[in-house]
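Below is one structure; the comments refer to it alone.
With one protein chain withheld, the remaining protein chains of the complex are depicted in position.
Labels run A, B and C following the written order; every chain starts at residue 1.
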Amino acid sequence: MNAELPLSHTVGEGQGEGRHRHKPAIAHLFWWFMFAQGGVLAAILLPVHILIQGILGPLGIVPVVDRHYDTWANVLGNPLVKLYLLVLIAFPFFHFAHRLRYLLVDLGVPAARGVPAQIVFYGGAVAVTLGTIYILLTTVPISFG
Amino acid sequence: MTATKRITIKATRFDPDKDEKPRLQTYEIPFSDDSMVVLDALNYIKGHVDGSLSYRWSCRMGICGSCGMMVDGVPKLTCNAFLRDHWPRPITVEPLNNFPVIRDLVIDMDDFMHKLKAIKPWVIRKQPVPLGGGAFVQTTAQIDEFRQFSQCINCMLCYAACPVYGLNNEFLGPAAIALARRYNVDSRDEGLGQRLPVLADAEGVWECSFVGECSVVCPKGVDPAKAIQQTKLDTTMRFVLPFGNRD
Amino acid sequence: MPRGWWTRRSNYFWYIVREFTSLPLALWLLWFLLEIRRAQDGPSGYHPHSSLGFVIFSVIVLLFALYHSVTFLSLAGAILHFNVADRPIPSQLIVLSQFAAWAAASVVVGFVLIYFAR
Partner (left out) sequence: MDPTSYDVLIIGGGLAGIRAAIAVAETNPRLKIGMVSKVYPMRSHTVSAEGGAAAVLSKDDSYDTHAFDTIKGSDYLADQDVVEAFVREAPLEVVQMEHWGCPWSRNADGTVAVRPFGGMTTWRTVFAADKSGFHMLHTVFQTSLKYDQIHRHDEAFVTKLLVENSRCVGVTAIDVRSGQMYAITAKATILATGGLGRIYAFTTNGNICTGDGMALAYRAGVPLKDMEMVQFHPTGLPFTGILITEAVRGEGGYLLNNQGERFLKRYVPNKMELGPRDIISRAMTTEFEEGRGFEGPHGKYMHLDVRHLGEATIDRRLPFMRELGREFVGIDIVKDPIPVRPVMHYMMGGVDADISGATLMKGLYAAGECANVGLNGANRLGSNSLSECLVFGAAAGRAAAEQVGSLAAAGANPIEAMLKDETKRVEGGFLDKKGGDERIAEIREDMQHSMDEGAGVYRTKEGLTELTRRLDGFRERFERIKIDDSSRVFNTELTAAIELGFMLDCAVAVAHSALAREESRGAHARRDFPERNDEKYLKHTIAHHTEAGPRLEYRDVTLGKFEPKARAY
């Protein structure tokens, strides 16, 4: 009734609901959940791996399982270790994918918000997960002793 | 008191009818009293130097929320940004970041007004409660659940500090989500189910990447960043846990 | 929003650093995956990385990893919300317990990595 008035800032009937219909974004919810899980795991587990396997081991300061084939293969054959490594490697990648995607947004690449970017980034995390499963299953056969 | 001190204020000037883009205008004014704040300086300019400078203000006691501006690049309430903290350096006063500028230091905050309405910031009950029954019983511990989120004065400093909002104006934003949480965790409210579609929408809580600056600049001790992450967590738990409360 | 917005305030800059930690961490994990894969080269062909360059890379990654751990656990601790007997647990206590969990996990993992090397 008063559409022609120059009152761009009146709020009334039907103006409050925004431009689109709202519904919970289940996909966002899931990826955020994976991001949070991965973040916790990376925070709690990664520093010690990097310290021991990336620094102390190569420098020979302490003995580390991955320095010798025997101990490494022995450990890698353990199914619990395989499961642990899957969690350790795959989950953080969902965290990284999420963060890097938003980092691109922050650095001025709005396209990183779109569905194609989501497919690339979260798809990448899924690919790393599948690759990890493949490597864990094919590298050293499962052994129970 | 030294009445001879002077301080330089650089204020944004912009009149959409005359100017292509905003520019800074420099004013030198007497800094006569250590109690003076940036808002006093603006009032001096408007009253005695240049009546055409436009900005909003009212209560000058940090509660009406209208005098938020960028003071040397930081979003602040100008009524408690003291000149003595800057003198003798000049002070740059600009309109709040991330909002369209209507004129000089005045921003267009209608976007927030729409978002505020969208999150249904009122007590929602499944059944109407008659007044005759008296007030609800609510313990201080129950009030503590939402107390800090109810302190929001809608001053828009958090939106000005939020790069996520700056990059994407569709984002629901810190204050609106904090106010939604204020009602969601109020023991008298039963409207969580009605607010979640808006909160957990693609442009809702998920957009937030937890920069945390909203909580840093809030002049009232509200922690919107926390409200947003808690909403993410609660929402996720509702869907992830098999017996999540899905009312 | 100007492109370099995150260079204008130190808080923004450290936020970007926080988000950036994921890149070095991801690279290090990819290396780790490779290390596992190399176990199929057999006893004679297995040569774990030990160059100085790799150690320097790991040191840099470790710095990012620590920054990630500290920020992530502090922030996560600040948002978690538990009530005991109708009273919220202070968030400092929750953050503290997060850091305790980090320490405990580090000790266990470190022990396994070193103990089974013998």
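For the reader, a short list of remarks on this structure follows.
Everything below uses one rule, namely that a contact is a pair of C-beta atoms (placed from the backbone, for glycine too) under 8 Å apart; a residue touches a chain by one contact, two chains touch by 3 or more.
Everything numeric in this text was worked out from a predicted model, so none of it was measured.
Touch with the chain that is not drawn comes from one residue among B:Pro22, B:Pro90, B:Pro121 or B:Gly193, which is B:Pro121. Among B:Gly62, B:Pro90 or B:Gly193, only B:Gly62 touches the chain that is left out of the view.
The residue from B:Tyr27, B:Phe146 or B:Tyr165 that touches the chain not shown here is B:Phe146. Chain B residues in contact with the hidden partner, per the touch definition given at the top, are 1, 15-18, 33, 35, 46-48, 50-52, 54-66, 80, 102-104, 106, 108-109, 113, 116-117, 120-123, 129, 131, 134-140, 142-143, 146-147, 150-154, 179, 183, 186, 188-189.
Convention: only the chains that are shown with their structure count from here on.
Each chain gets a centre from the mean of its Cα atoms; for chain A and chain C, those two points are 13 Å apart. Between chain A and chain B, the centres computed from C-alpha atoms are 32 Å apart. Contacts with at least two other chains are made by residues 163, 167, 209, 233 of chain B. Each of the following residues of chain A touches two or more other chains: 36, 99, 102, 106, 108.
Interface residues of chain C facing chain B in the complex, by the touch rule stated above, are 1, 5-6, 8-9, 11-12, 15, 19, 75, 78-81, 86-88. Those residues of chain B that touch chain A in the complex are listed here as 108, 110, 113-115, 117-118, 163, 167-168, 170, 196-198, 200-202, 204, 206, 209, 232-233, 235-236, 239-240. Across the complex, chain C meets chain A through its residues 1, 3, 6, 16, 19-20, 22-23, 25-26, 28-30, 32-33, 35-37, 39-40, 42-43, 46, 48-51, 54-55, 57-59, 61-62, 65-66, 68-69, 72-73, 76, 101-102, 105-106, 109-110, 112-114, 116-118.
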